[in-house]
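For this depiction, one protein chain was excluded, whereas all remaining protein chains were kept in their positions.
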Amino acid sequence: MDTFAINLLNGLCWGMLLFLISVGLTTVFGVMGVLNFAHGSLFMLGAYVAMQIMEWIPNFWIGLIIGPVVVAGLGIFIEVFLLRPVYRRDVTFQLLLTFAVLLVLDDAVRLIWGPAYHIVDPPPLLSGTISFFDQSYPLYRLFLLCFGPVVGLSLWFFFQKTRWGKVIRAAALDREMAEGVGIQVPRLFTLVFALGTWLAALGGALSAPYQSIGPSLGEKIIIESFIVVVVGGLGSFPGAFIGAIALGLLESFGTMFAGRVQMALPYLLLIVVLLFRPRGIFGKEV
Amino acid sequence: MKRMFLAIFVIVACGMILAGPAVNATGKPVKLGFVYIMSGPFATYGQFAKRGAELAIDEINKQDGILGRKVVAFFEDSTGKPDVAARAFRKLVYQENVDCLIGLDSSGVAKSVVPLMNEMKTPLIITHAATPDVTGKVCNKYTFRISVNLAQNVKAAALIASETKAKTWTTVGPDYAFGHQSWEYFQKYLKELKPDVEFMPDDKVAFAPIKTTDFSPYITKIMHAKPEGVLISLWGGNLIDFVRQASEMGFFSGKWEVLMTLGAATEVLYALKDKMPEGIWVGTRYWFLGNDSPVNVAFREAYFKRFSEYPSYNAHGAYAAVQAYKAAAEKAQSTDKEAIVKALEGLKIELPVGTVVIRAEDHQALTPATWGRTAADPKYPIRVLNPIRTFPAEKVTPPVDKTGCEMH
Amino acid sequence: MVHQKIGRILEYPFSGLIVFLVLGLFVPLVIPTYWVMVVTEILIMGLFATSFNLLFGYCGLLSFGQAGFFGVGAYVTALLLSKGVGSYILICIASITATLIAAYFIGYLCVRRDEIFFAMLSLGFGMMLFTIAHNWREVTGGSDGLPLSTVPPVDLGFSKISLFHPLHGYYFVLAFVFVGLCILQVVVHSHFGLMLKASRENKERLAFSGGNVASVRLVAFLMAGGLSGLAGMLFCIFNRMATPDMLHWSFSAKPVLMTILGGAEVFWGPFVGAVIFFVLEQLVTNITENWMFVLGLLLIPIVLFFPRGILGTVLNLMKSSGRGSHGQ
Partner (left out) sequence: MASENILEVRNVTHRYGDFIALKDVTITVPEERLTALIGPNGAGKTTFYNVVSGKYRPSRGSIIFNGVNVTGYSPHKLSLMGLSRSFQITNIFHELTVIENVMIPIALHEGKGFYFWTKYRKDRHLFNEAMKVLSLVGLEDVYARVTRELSYGDRRLVEIAIVLAGKPQLVLLDEPTAGMTPEETEKMVHLIKNLATTTETTFFFTEHDMNVVFSVAEYIYVLHQGELLAQGKPEDIRADPKVREAYLGGSLDT
């Protein structure tokens, strides 16, 4: 029983981190129709920049706030100079372009911070552990567990209830119509991409006290976040949430029973969902 | 890169000519080709190896070169992929005409490219990849290994394990050949040493895919298996993540013995610093404080002076390979590839790690294996080993007939 | 103008094959040994990319699991060679058959999906094959793969030719790649090839015109899979190994990259892409260790300014400057 509870906790924490990574990816896709291959690298960059800021100003929260904003600035640059010319092209061009960005970012990170591994401490407030079924459990993980839904709900609130959110959704549904009623769609897209980048970097900064930071962080995560987004349904927040939790739980419980097949579990989930729900769990059927 | 190195080399050479003790510049330079992981997640290993190689080559060139000839290095990136490594080998052998190949980090890569040596007819000195197979099942005439292999390292682990009270053992390892082999060898050796030990069944051992960053499910699994001893064969970033997450979850509370086969790698210790728990048994392939022989002290200090870090085992491996090549060339009085192969067989050489003999029958270096308990020491920024246990080569190296190597 | 003429010649279906064969036969005689081996690899990856493009360029299906079939071909080859099978004809038949079986099951489940869903589904299946190769240690050698200590000579009846010589290996590969490209070239110009284009353009219209879209796609999937398997077989023989890396999604990304680089809309686009990719890689790694950085920086302008890939854009420029009396 306690094994079950601890595994549930492990899976939920990992799922929450996956959700933080995927939610930006799904936002960018839902609004702009762009699948961003470099999303994982922006996630990694978020971790590095936050780490750097925490080194200069030894306060976790300052790094957490400033780091993602800095990376979001880079996101604006990428959108304006690189993505904007290829919106009308096939989705594969966007994939290739963002793949090129991935190559540049992954190597740039290594050039700037070196190939060695770095670690970041959780803030003093959250660095303790609490006891759980006679096993200690890090507070920071529980913090992540609460933080994920907060981010998800605020995004949902933003898109459903605020004027800006509604405008963005309108533009996502019908670009031409939005332009017709005077919405500056290009500027809006820049904003949305910056938001997506900010979310990726926020995920990275939040993951920093959880896992070591190295140049492969983005590569490790990108396919899993693609799986989350597709399984949940492209562009869907609840989908990304459910997909991330499902993958997190599958991976944590998978270590108990799956044995050799474990490595294949995320892909198995992807295949099963796509075979039975071709557009993902929350995807709109056509 | 190559050009940069050449440029540096030219500057250094000119400087030395002006400074006085002239290098005997007669004859073509001796070319050494290095293949390591220079990019991607494991680039740190390539970087260390390069430092070690450059240190050795500069030392050699500062003196008299090899047989009076300068040494030139060519570095290629294997990216950790066997086909890319094969291409790098072809480039070095057919394009740059190197005299000797040195390198290889990944065991999988090593095992895949070793057979190519039969065609390239060029000596290869492996300095990191630890799979027993390259000096075992797939061994060949041209392939040598100067570093500690998996069997030697794990045999030492078994020796330590046999001294502890732990009777039930399990493992946490990376889910690929290295992790599985470490566990297999450990079971075999420990059973021989202490027949009454037990090993946990497959559903109570943990193998994590190499891309894992969240080890909590694996930690939970092992903690709930309630073992008396755990062999951990994770390495690099995986080990760093594991140690941090495991200590938060109370894994190192002393309820069971913990052996980490590569826990004393300096890149891990530097990243973890005081997050590395004390009193854990950790192994490595070279430990910079392992002995105080003049060779080791000189290497340690030169390395620290140049790179402001203590040398990692991978730096030592590349350094040792260059030194071994020099010794072989001097023994053969030639850089002819076949002659070098002959000379490397049975070569005895003083290396920082200790006195090493390259066994003629399987080309594995008989090198001591180092283990120790982690301990804090105010003199060092990282955890050090105290006590240090150095196992002589003959105690940890499997006999030739057990390696499966059939050289012809 | 000359380039107009070249453009028109290039449009003639089989002139490409002739140019390929002439270059393929003579180029290795004038380049250094190492480059012979690089070109051998280009041939193999070119065939791989061209077979991938049968799905991508002609059917509009972005397969992100093509490396799975490449790997099946490689593993079957390695298994047979390590069991002492010496006939390359037998090996070729066996690896293509095995690949076709895998492609049939996977294709059957994938071809009813489109766009990103097809891509992700094929990625998922490719990674399943990867997991099998990586974890079925007893058969596939696990993460170490299957290294081959030697490859048998080619028995031509009158003499035996060792593949250890780089030039022999090259011509061996060239022969298979040429046959593979001929098959693809014939297929894309066939009645079936027209159906492929139709399925890419408008699968609904194709269905209402009497075409079974799923079957058309499945057959294309089988062909692309089979020829990827052939490329995998050659890769295994050339590198003397089969390793799980060959089935990983990052290996599937290679033909995608090459195809978009060269141009998906022209038959020779993927091949030209493979050439550019390898040459760039060689040049960049010669200059700097940070080849990913430089490669990424080079890719960005290519994507931005060559919307149809390099070959596609160049051919298009030639054609449009040769417009006026344009007819089919």
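Chains here go by letter, A, B and C, matching the order in which they are written, and residues are numbered from 1 within each.
Assume a residue touches a chain if its C-beta (ideal position, glycine included) is under 8 Å from a C-beta of that chain, and two chains touch if they have at least 3 such contacts.
Keep in mind it's a predicted model, so treat the numbers as computed, not measured.
Among the chains on display, the ones the left-out chain touches in the entire complex are C.
From the options C:17, C:174 or C:187, the residue with contact to the chain not on display is C:187.
Across C:162, C:202 or C:320, the single residue that touches the chain missing here is C:202. Although one chain is not displayed, subunit C still touches it through residues 13, 186-187, 189-195, 197-198, 201-202, 204-213, 215-216, 219, 327-328.
We take it that only the chains that are shown with their structure count from here on.
Shown here, the protein chains touch in all possible pairs. Centres computed as Cα averages put subunit A at a distance of 33 Å from subunit C.
Shown for subunit A are the residues in touch with two or more other chains, namely 106-107, 110, 263.
Within subunit C, the positions touching two or more other chains are listed as 134-135, 290, 292.
Contact residues of subunit A toward subunit C in the complex are 35, 82, 85-86, 89, 91-93, 95-97, 99-108, 110-111, 223, 226-227, 230, 234, 260-261, 263-264, 267-268, 270-271, 274-275, 278-279.
Within the complex formed with subunit B, the subunit A residues making contact are 2-3, 6-7, 10-11, 13-14, 17, 106-107, 110, 114-119, 129, 135-138, 140-141, 207, 210-212, 214-217, 219-221, 251-257, 259, 262-263. Interface residues of subunit C facing subunit B in the complex, by the touch rule stated above, are 32-34, 37-38, 41, 134-135, 137, 142-145, 147-150, 164, 166, 235, 239-241, 243-246, 285-292.
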